[in-house]
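Below: one structure in structure tokens.
The complex appears here minus one protein chain, its other protein chains still in place.
What follows is chain A.
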């Protein structure tokens, strides 16, 4: 087997007395989509926030292309080409789409001043691809609908040539049409060799889009399965009962 793009080994983190993530190991290969499933509060968001630098693990290690790395903050994660679409979207509501897309990585003029026009032009280009209906380029994102805000967050993760993409419930605020567009986008990114962690509630989404699924319950990893080897009911059993399906490698 090839070296995984990402390996998170034996990760633990607790808040106060709560073991939000308890000895969890997951991995991800280039061009692969790995689903992270589990109830609310299972620890999915917390696990991927450790990879994106928002939290620091109490113990465990992260390897990228087989090499151990230290991710202390979101900048470190970005420098490893890890991009994240957060469940909360992490948008500054008072700024417009372009300012949000380039937040922390602004385009500047030769004098070092932020180049809003250039950033808006780039934003128009990527939005034309991701969400052709998007028109509100000069309003603050607080004036956008849920779906439009989500597409800004997706554009931000996709624009900067991610190698590792984390999507935390990316279709939560989307209608069926927009969800279909995200599904197509995932196929396209996968074909480009990008590794994707896809967090979802929706077993159907996971069965359709993912190669493997990791299931978490109460901060612990129930198991990792190949989606081709399991049925919807097997996954449901893992999520609800924390029970591994019989006769399947986990």
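The rule is short, and it goes like this: contacts are C-beta pairs under 8 Å (C-beta built on N, C-alpha and C of every residue); 3 or more make two chains touch, one makes a residue touch a chain; residues count from 1.
One rule holds in what follows: contacts and distances are computed from a predicted model.
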| item | value |
| --- | --- |
| Chain not displayed: protein name in its UniProt record ("Xylose transport system permease protein XylH", "Electron transfer flavoprotein subunit beta", "NADH-quinone oxidoreductase" or "Protein-methionine-sulfoxide reductase catalytic subunit MsrP") | "Xylose transport system permease protein XylH" |
| Touch with the omitted chain, as defined above, among A:148, A:171, A:200 or A:214 | A:148 |
| Option from A:14, A:133, A:180 or A:231 whose C-beta touches the chain left out | A:133 |
| Listed residues A:117, A:184 or A:208, member touching the removed chain | A:117 |
| Touch residues of chain A, complete complex, unshown partner | 52, 54, 73-75, 78, 84, 86, 88-95, 99-100, 103-106, 108, 112-114, 116-118, 120-121, 133-136, 140, 142-145, 147-148 |
